[in-house]
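Worksheet: the structure to be examined is printed underneath.
Excluded from the complex is one protein chain; the other protein chains are retained at their positions.
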Amino acid sequence: MIRIGVLGYGYWGPNIVRNFRSLGGCEVAMVCDRSPAALKRLKQAHPDQAVTTDPSELLTSATVDAVAVVTPVCTHFELAKAALENGKHVFIEKPFTSTTRQAEELVELAARKNLRIMVDHTFLFTGAVRKMRQLIDEGVLGDLYYYDSTRVNLGLFQHDVSVIWDLAPHDLSIMDFLIQDKPDAVVATGEAHLNGHVDVAYITVYFPRNTIAHVNVNWLSPVKIRTTLIGGEKKMLVWNDLEADEKIKVYDKGAQMNNGQGLYELLVSYRAGDMWAPRVEQTEALKVELGYFLDCVARSEPPLNDGVAGTRVVRMLEAADQSLKERGRAVTL
Amino acid sequence: MIRIGVLGYGYWGPNIVRNFRSLGGCEVAMVCDRSPAALKRLKQAHPDQAVTTDPSELLTSATVDAVAVVTPVCTHFELAKAALENGKHVFIEKPFTSTTRQAEELVELAARKNLRIMVDHTFLFTGAVRKMRQLIDEGVLGDLYYYDSTRVNLGLFQHDVSVIWDLAPHDLSIMDFLIQDKPDAVVATGEAHLNGHVDVAYITVYFPRNTIAHVNVNWLSPVKIRTTLIGGEKKMLVWNDLEADEKIKVYDKGAQMNNGQGLYELLVSYRAGDMWAPRVEQTEALKVELGYFLDCVARSEPPLNDGVAGTRVVRMLEAADQSLKERGRAVTL
Amino acid sequence: MIRIGVLGYGYWGPNIVRNFRSLGGCEVAMVCDRSPAALKRLKQAHPDQAVTTDPSELLTSATVDAVAVVTPVCTHFELAKAALENGKHVFIEKPFTSTTRQAEELVELAARKNLRIMVDHTFLFTGAVRKMRQLIDEGVLGDLYYYDSTRVNLGLFQHDVSVIWDLAPHDLSIMDFLIQDKPDAVVATGEAHLNGHVDVAYITVYFPRNTIAHVNVNWLSPVKIRTTLIGGEKKMLVWNDLEADEKIKVYDKGAQMNNGQGLYELLVSYRAGDMWAPRVEQTEALKVELGYFLDCVARSEPPLNDGVAGTRVVRMLEAADQSLKERGRAVTL
Partner (left out) sequence: MIRIGVLGYGYWGPNIVRNFRSLGGCEVAMVCDRSPAALKRLKQAHPDQAVTTDPSELLTSATVDAVAVVTPVCTHFELAKAALENGKHVFIEKPFTSTTRQAEELVELAARKNLRIMVDHTFLFTGAVRKMRQLIDEGVLGDLYYYDSTRVNLGLFQHDVSVIWDLAPHDLSIMDFLIQDKPDAVVATGEAHLNGHVDVAYITVYFPRNTIAHVNVNWLSPVKIRTTLIGGEKKMLVWNDLEADEKIKVYDKGAQMNNGQGLYELLVSYRAGDMWAPRVEQTEALKVELGYFLDCVARSEPPLNDGVAGTRVVRMLEAADQSLKERGRAVTL
């Protein structure tokens, strides 16, 4: 029985608490939030839940084995460090930390103390992303040409960061999971229109062997779009996460070089065949992820979305910030 | 009666010939194509049309007042220059020329000879683009925050250029028409996967006063997308050119700064109201444009899509090429 | 403080219990379900809720003022009758009863005992249906020409009835609310393919003055559709309930008679203008409805979706059954 302490009961915390409470093999020993309003909401949903307004009480509690850090990004490092120092495993919201240096320090600390870190890259546990990874692993798509994601809507989800740190971690973690290659460099452009935080941004990530990734994130879009195109040598796919069914469509389409000669001859030919929408599992990704966290803790095994994976994402976010400040200068990773 | 000579009867030429033939106030005096197969297709559609396989015959003909150059980009400069030197007005496919220097030389030559140049930025004559310009001019959108276009499909439309020179001229000319401001700098990223020509590209154009534009062009997309988001201070719109009706949707949505204080207070508030799809004229844009060309020639007036406008687009294309080669270095315009 | 007893905790019961518990002015005194598994689910969600497996305990309890009947249709009459006889107000799932005669008996009984009946026509409390009613009341649509609804999906929601009694009550109650006219006759066709229950059905309802309504319900559709077209003399609308936003689109389109003469002249002309998607309230309809039920009980006022409205819907369902059995014979209402 793994005893969980949850730090933060704001936007995402309720989902963490609800899911941990519904899983076997663990109990939610304590929930902490400084806001009385947050704790009142908690008590309405879960009258029997032990609570505190003091983070140190939770962080030092002998009845807590693992801490879920569900607080603003700027507090992640300090809270996670305290948790690890007190011998607790850490489940932590994305993005992992505010800087690569912080991320590396936490990874090192956890290794030294033999503790688990899992970064909440929830999308990696959705049926859609799992299916895409499977299609890639089985060679259905062939070599990857590009990964092109559009993630735009009206309004922000986090107050203390730019649209890059708010929305792009989803894409960067998915891309990291699917492409499985070390990126070379990041180019980012964007603009701030309201309060100084960048609200429209475009990020290109260069990978080896001509694979290119692009992420379009925007808080000022009148429509919500969650669409990713992935082009491969053999097949191409479209992932539309807003579709209730048919989230992934695989196209038997492609282009190939001809042995043509002569100035006016068409040297590339295009092929268009059937489309196929594989059935995608509809389970709640967060529940799957939290169950996997419990497994990793129980078995002392590193999760795929461990601190190292979280560090890779933070490194790309930092590079994007730097590139954007310099109007698109490529920042080598 | 303006007498037109048409150079090139490949992909787009038939539309030029058909439309000029259907307009009053002009006649198609001659059509030239080096390919016998092209001329055979022409004869099937228009048995009475005078033809030639020799461009110089057309360019020097005393019965031609204006030349439509509908040939590959790499031939534009030479053919248009010859036409102007022979005292012919010029209607020319986009992109105008292969280099800014060529474009400027043609503009200067036309001015000296008091001849008209019109670059075929067809989209400026569609009901949709006209309606968007009207909404901007009337202040409906307020200050422009961003212009974000996705123009992707499977396959190329021109063999001798990259996807940037093939597809982006549409977006750059529309953007030039709508934003009506001088761009500062261009950042481009992209990759070539098949035959050395870049087939996936992302272009950011920085404008003064925080307006940012972005163009996503791709020849390797399994689906065809023609969608542009425009965000304004007061309203936002989506233009989906693949919709049969309701091409433009105007959203009464926006974000504004609050006078909030305190660390955790929401400083930006979002507003969502009705959506409105204004009726858009359905006339054939090319026919409108060609009629306007005849008017400009008859009245000796510069068209809005004159050589100067064409030069602005070529300058951005050149800058994009340069930036892409240097992996996103901002190229100042 | 109105004390509610809830009979039935199957598919819909949890929503009733959750919403009543969240509303002020009432308390859920008791919940009854014969199934131990159902009560176990209830206890997980609401550990403090008083329960029983004996309906009579609830129906005769002195601590219950009103009973929510959330059980299969075939039990509605008996349970509602017992509730009324015990002096309880009744909130009851749609369809109201299995026969018109039962419905009329309950209405009469409630009137004699001065008790309220509300039939759960939830859709009448959605922002979309409210907005359509407003557009009709304000004359925006003009005289109604037709109401045409498609409500199809894979799978049934109720086991003991046909697709007509399962899905059509939604459309018939909405139509009753919007058209506000007494229907003349019902024609229905359909077929059973699996277990003897009709699973595909088409219902036409004739109203006075050329207004016609049609409902397409189907349990064997590979896709889920929830679309209603309403044609009016002045404007037309499409309600797509599966759209997240823009559920209602109002079209400035219409047809009108010309004063044309002569055999070949076009006597009807068509008009197409802007489209407009009014913002629709997003509140949870069931919560609004249950709050309204409490108000009606407190004020001793008949709800708009009272037993009489429920009877009108049951009468149309009975007529549809009868017509379908006779392969489309019009059944006069």
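As written, the chains take the letters A, B and C, and residue 1 is the first residue of each chain.
Here is the rule we use: a contact is a pair of C-beta atoms (placed from the backbone, for glycine too) under 8 Å apart; a residue touches a chain by one contact, two chains touch by 3 or more.
A quick note: this is a predicted structure, and the numbers were derived from the prediction, not measured.
Which residue, C:1, C:223 or C:242, contacts the hidden chain when the whole complex is considered?
C:223
Taking the entire complex into account, which one of A:40, A:101, A:182 or A:279 touches the absent chain?
The one listed residue touching the chain not shown is A:279.
Determine which one of C:125, C:251 or C:293 touches the chain that has been left out.
Missing-chain contact among the listed residues: C:251.
Provide the residue numbers of chain A that touch the chain removed from this figure.
Contact residues on chain A toward the absent chain are 245-246, 252, 272-279.
If you put the missing chain back, which residues of chain C would it touch?
Counting only chain C, the missing chain is touched by 145-146, 148, 150, 152, 154-156, 159, 185, 187, 189-195, 199-200, 202, 204, 206, 210-212, 214, 216, 218-223, 229, 231, 236-238, 249, 251, 253, 255-257, 264, 266-268, 270, 272, 323, 326-330.
Residues on chain B that touch the omitted chain in the whole complex?
So the residues of chain B touching the missing chain come out as 47-48, 224, 242, 244.
Simple rule for what comes next: only the chains that are shown with their structure count from here on.
If I average the Cα coordinates per chain and compare with the overall Cα mean, which chain comes out closest?
A
Using only Cα atoms, superpose chain A on chain B and state the rotation angle in degrees, rounded to the nearest 5.
180
Same or different interface residues for chain B and chain C, judged by whether over half of the residue numbers are used by both?
same
Counting in whole Å, what is the centre-to-centre distance of chain A and chain B, each centre being its mean C-alpha position?
Averaging C-alpha atoms per chain gives centres 38 Å apart.
I'd like the Å distance between the centres of chain B and chain C, where a centre is the mean of that chain's Cα atoms.
That gives a centre separation of 53 Å.
What parts of chain C, by residue number, touch at least two of the other chains?
Residues of chain C never touch two or more of the other chains.
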